[in-house]
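For this view, one protein chain was removed and the others were kept in their places.
Each chain gets a letter, A, B and C, in the order it is written, and its residues are counted from 1.
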Amino acid sequence: MSQADFGRLELELAEVEMPGLISCRTEFGPSQPFKGARITGSLHMTIQTAVLIETLTALGAEVRWCSCNIFSTQDHAAAAIARDSAAVFAWKGETLQEYWWCTERALDWGPGGGPDLIVDDGGDATLLIHEGVKAEEEYEKTATDNAEFQIVLTIIRDGLKGDPKKYHKMKERLVGVSEETTTGVKRLYQMQANGTLLFPAINVNDSVTKSKFDNLYGCRHSLPDGLMRATDVMIAGKVAVICGYGDVGKGCAAAMKQAGARVIVTEIDPICALQALMEGLQVLTLEDVVSEADIFCTTTGNKDIIMVDHMRKMKNNAIVCNIGHFDNEIDMHGLETFPGVKRITIKPQTDRWVFPDTKSGVIVLAEGRLMNLGCATGHPSFVMSCSFTNQVIAQLELWNERSSGKYEKKVYVLPKHLDEKVAALHLGKLGAKLTKLTKDQSDYISIPVEGPYKPAHYRY
Amino acid sequence: MSQADFGRLELELAEVEMPGLISCRTEFGPSQPFKGARITGSLHMTIQTAVLIETLTALGAEVRWCSCNIFSTQDHAAAAIARDSAAVFAWKGETLQEYWWCTERALDWGPGGGPDLIVDDGGDATLLIHEGVKAEEEYEKTATDNAEFQIVLTIIRDGLKGDPKKYHKMKERLVGVSEETTTGVKRLYQMQANGTLLFPAINVNDSVTKSKFDNLYGCRHSLPDGLMRATDVMIAGKVAVICGYGDVGKGCAAAMKQAGARVIVTEIDPICALQALMEGLQVLTLEDVVSEADIFCTTTGNKDIIMVDHMRKMKNNAIVCNIGHFDNEIDMHGLETFPGVKRITIKPQTDRWVFPDTKSGVIVLAEGRLMNLGCATGHPSFVMSCSFTNQVIAQLELWNERSSGKYEKKVYVLPKHLDEKVAALHLGKLGAKLTKLTKDQSDYISIPVEGPYKPAHYRY
Amino acid sequence: MSQADFGRLELELAEVEMPGLISCRTEFGPSQPFKGARITGSLHMTIQTAVLIETLTALGAEVRWCSCNIFSTQDHAAAAIARDSAAVFAWKGETLQEYWWCTERALDWGPGGGPDLIVDDGGDATLLIHEGVKAEEEYEKTATDNAEFQIVLTIIRDGLKGDPKKYHKMKERLVGVSEETTTGVKRLYQMQANGTLLFPAINVNDSVTKSKFDNLYGCRHSLPDGLMRATDVMIAGKVAVICGYGDVGKGCAAAMKQAGARVIVTEIDPICALQALMEGLQVLTLEDVVSEADIFCTTTGNKDIIMVDHMRKMKNNAIVCNIGHFDNEIDMHGLETFPGVKRITIKPQTDRWVFPDTKSGVIVLAEGRLMNLGCATGHPSFVMSCSFTNQVIAQLELWNERSSGKYEKKVYVLPKHLDEKVAALHLGKLGAKLTKLTKDQSDYISIPVEGPYKPAHYRY
Partner (left out) sequence: MSQADFGRLELELAEVEMPGLISCRTEFGPSQPFKGARITGSLHMTIQTAVLIETLTALGAEVRWCSCNIFSTQDHAAAAIARDSAAVFAWKGETLQEYWWCTERALDWGPGGGPDLIVDDGGDATLLIHEGVKAEEEYEKTATDNAEFQIVLTIIRDGLKGDPKKYHKMKERLVGVSEETTTGVKRLYQMQANGTLLFPAINVNDSVTKSKFDNLYGCRHSLPDGLMRATDVMIAGKVAVICGYGDVGKGCAAAMKQAGARVIVTEIDPICALQALMEGLQVLTLEDVVSEADIFCTTTGNKDIIMVDHMRKMKNNAIVCNIGHFDNEIDMHGLETFPGVKRITIKPQTDRWVFPDTKSGVIVLAEGRLMNLGCATGHPSFVMSCSFTNQVIAQLELWNERSSGKYEKKVYVLPKHLDEKVAALHLGKLGAKLTKLTKDQSDYISIPVEGPYKPAHYRY
């Protein structure tokens, strides 16, 4: 069976699990709202993303796609899409050079400029355009000592040789971006605050049906999945340290607790720390527990969480992984350059790093990058259907309002009634039945019978 | 031992469990910031509230207090406070007439007008003033067919005979109110929207350290406590229906699931419904399950949730209770007036109501009022310390800014750094240690080392 | 309302929750199998026990009853039984002298000798007869320095003054005893091993439907119930130490974990310790954690578990309680006699003991006796229905076979098919439906269609 055939079979299974996307096809497909729209996506090229892509094309869009992580592509998903539906620039195990080349390829729609819309995850496509525009303005002036960022600049410079206004043209054409991660959204709000945001953005991450579902329930599912596939380790009885107790950390801590581990949380935020305590989890610093825990997982969205000096103090074969953000949550650079350290690759994305003095080693997953995508297959279809239905709705909104002036160069969230709609589309699959407000009850609490049911500040 | 002595002993135990309030005494006590302030509280007169009252007095305030529920007073707490610290108008088992008389007494500080500040729970003290002012303007005109509201109007009219400008004077003096319930806050926002709010209000309910703690973890504790004290029923193996899956409903559902019940949720909001499903709970309508469940608990903040026709279809000795809001979540009126129905009081706040045709009965707790306060002792001290520390901080804020013009006749929430402070004050008691951001990390994610750590829209 | 009336109302509620006992009344009542049988019970005089007593009388027995714990009697239950059904010698808060006097009274059926059957819990009725017979043989010779045991001997001696063959006559008449606790059963097996057992005994404790239900699920329910009623303490966020991880300890640890506590287990048995670890619990010694935990609960069935020196090192207001066995699990004697210690009774069965040097105190529940019976109402009806249906079946078996020679002076367990029958009687109430083996499946696994379904050594 070809990779594409295999991808198609899994795509068909996933469609049954993604009622939100399939409902979008049913509701919007006939009117072809994306007719004429070019969409570039930079988002893990998995089976679930494939269903998203084919939902966009089913609504009339032309699509080009790259992944937003060097390890997250499922090659059979990419093959099926490349054969049947869209241009794909992604494979599992890209180098960083290849990764940024892919991003640039996905943005390059030929002479006519770039895409009309961007579906972003982590913000790398958005970043490339912003940096491109800056580079065109300050051609050759920029300097950086960040290895990955040098690659970005090289890619840009190479492009500018052909067309020194390439990114300005791209920016002109762009209607907007929808972004789905905490990290990417943070970048957008910073650009908005700095006044450097070049086009409208919809923050999909902060839809309740995204951040309180994908981040929480998705990670609750995919952390043990990644651990099991990478190491086969028994989780019960172990001590697991979860760094960070945001939505991702809450999902991870719940997963480890449920599997029979004893969970210790590290936090900077006293509110999240108190939430952890209320669930019976211990809250300590990494230093307190580094030598007695078995599994370490970072979920912070910050950098320098687990340093090489921490890893040196860990028990032999302690597992170190990241499910939060970039690979800089773990000090991979410090580990790789530690004098005399030895790397033993057990299998792809599972490495044992042995320190020369102690002969003791730690097991690092996915080279410090997102372990659920590197070692397993990411989040399951059902929860991704919630996230991606938000993406489709955000893309529709940007496209439909492209000439109305509704959206300025700012960051927006979707209105609550659309958030509630996304949830509603996923209830039937799980056999749920909603209660309806009576008119009398609706009046009593001053909430419309059809919703929205909560004020904007409600926390769920 | 006298009631007051017993109350004092329990007060001393509670102080050890309420580090936030004790910290307030330590931090603010020496400067006596409430010197000269008259505070009226309308809030369940429990042991925990007693610690709140004595924190207010320790900061220099004069205090008068009533309960906000006819069943929630713990008489030994009231006795200790009445003897040692403040005027108290509350006892367990008030009639509605007595209840509103108590509220009026707590607001009446004699010839000099009313209080400077109100600590409110459910909004009844605030309501009485607003209705009082209206009544003074439309003396004798108002009419209502709501039995409880007629009592309110009677109380007001009786007062006006003595001083026809009593409530106007009260309004003039009032600096503001801090309100801590979902229901009370809703009323405040409605008045703000209508332009009828007479003084500034701080919404304490929507502090994270209130609504995501007291409502959630408090109810998770006090629902089983109330059920056990009232009925001694085995929860394991039973089918429990939780009407509503907000913060209160989430706490109740978790408690019942953990105790071994099978939990079914009813919801109007598709997002909350999907959250319930992700926790393995079934989401159906009350009609679907009314005849097969054993325990029914309302948490909606709405009215007419469990009607007498539902109760007639329930299994014999099904338990019906409310932990959300007023007694109108359950159709007590329909039950009391059902032809031939027989009420058998097992013990105070535990009644079996037998229908004449089937001879089958339901067990209604606390006459449909808050069962955790009616049948048990409400939320435990530690979580109330979070809520009440918010109250103290809100009162301080209103009082300190009384002449600055900072607060208009609007509803405000406390800034996030104060919310985080409340949490931080509760970590030491539980042995937690926070991680500190490095300067470098702080720059990387653009978050101050000392917080606040999250954007305003963050949902926790 | 009189105590007896109140007890009757609660009895009627409990009957609905005790389908096993009610089924016994339906199945066996018409044939009056206990006609002519005198049954003495020594078992906590609670509402649930009242339903057991009236089941025995419904089957034709005459009954006399005492409690097996000085704090466990529910006075309204005793009142209802005393008024309506049987002679009761029990009240809440007996002295030890009164306790043993009650036991002696319950065994004394007048000139005709003692009971035909004993329902025992903890083995005190059985012990009194055995010691009585010994005492008659070694009149006045026995000596002991155990305070409680001296009381036993005094009671016996006083009785012997009236009839120096009283206990021999009692032994002659006795058909047998059914015993339902781990402690009582241990005593019986020791007497069997020593050859001193005077009559047949059925070990009801080791029916699966007793030890794996009452001990486990009963304590899971009643430990938090007792903690809440005695102290109102918030369990979430606390560190709870459970000493012992047998069936009782497993129930207690589950309850504390579910309520949001962090649980640490102490164990002597490596198998039970490994079970605790697999559930994510920490296993340490009491010394390791004595100064950092908040709640301590003994479940071992052994003595000297928490000593006064442990208590001195505990945090202020740490809670110390016992749910396992006698009050000697906690070193009450050491505590009471500690120089300068001060006892402050918060309310009955809740004492704060303050040490003179540190001014720090511990809160001891039920004076070190079973806290679920002393501070709350014991196990709920449904699970007690399982235990007590075993008791009724055991009593029937002993009585029916009283002349057949089937039972020697040994300890027996009920056959598995009766154990399965007890379970089956409780399924309908919870809406469960069993699957039936086909003839073909029955042959394939060599198990009868009607059971028993498991070999004797199966562990469930």
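In this text, a residue touches a chain if its C-beta (ideal position, glycine included) is under 8 Å from a C-beta of that chain, and two chains touch if they have at least 3 such contacts.
For clarity, every value in this text was computed on a predicted model and none was experimentally measured.
Enquirer: Check each of A:49, A:205 or A:231 against the chain that is not shown and name the one that touches it.
Expert: Looking across A:49, A:205 or A:231, the contact with the absent chain belongs to A:231.
Enquirer: Touch as defined at the start, partner being the missing chain; which of C:286, C:320, C:335 or C:376 qualifies?
Expert: Result: among the candidates, C:286 touches the missing chain.
Enquirer: Touch as defined at the start, partner being the missing chain; which of C:272, C:323, C:366 or C:393 qualifies?
Expert: Within the whole complex, the residue contacting the unshown chain is C:272.
Enquirer: Decide which residue listed in A:259, A:332 or A:373 touches the omitted chain of the complex.
Expert: Of all options in A:259, A:332 or A:373, contact with the hidden chain holds for A:259.
Enquirer: Residue-wise, where is subunit A in contact with the chain that is not depicted?
Expert: 1, 6, 9-10, 13-14, 16-17, 47, 217, 220-221, 224-225, 228-229, 231-239, 258-260, 292, 316-317, 344-347, 352, 363, 376-377, 380-383, 430-431
Enquirer: List every residue of subunit B that touches the chain not included in the displayed model.
Expert: Answer for subunit B: residues 236-237, 257, 260-263, 274, 277-282 touch the chain left out.
Enquirer: Touching the hidden chain in the full complex, which residues of subunit C are there? Just list them.
Expert: 186, 189-190, 206, 208-209, 211-213, 217, 247, 266-275, 277-278, 282-286, 288, 301-304, 386, 413, 419-421, 423-424, 426-427, 430-438, 440-441, 444-446, 451, 453-457, 459-460
Quick note on the criterion: only the chains that are shown with their structure count from here on.
Enquirer: Return the distance between the CA-based centres of subunit B and subunit C, expressed in whole Å.
Expert: So the centre of subunit B lies 40 Å away from the centre of subunit C.
Enquirer: I'd like the Å distance between the centres of subunit A and subunit C, where a centre is the mean of that chain's Cα atoms.
Expert: 56
Enquirer: Pull out every residue in subunit A that's touching 2 or more other chains.
Expert: 274, 277-278, 282
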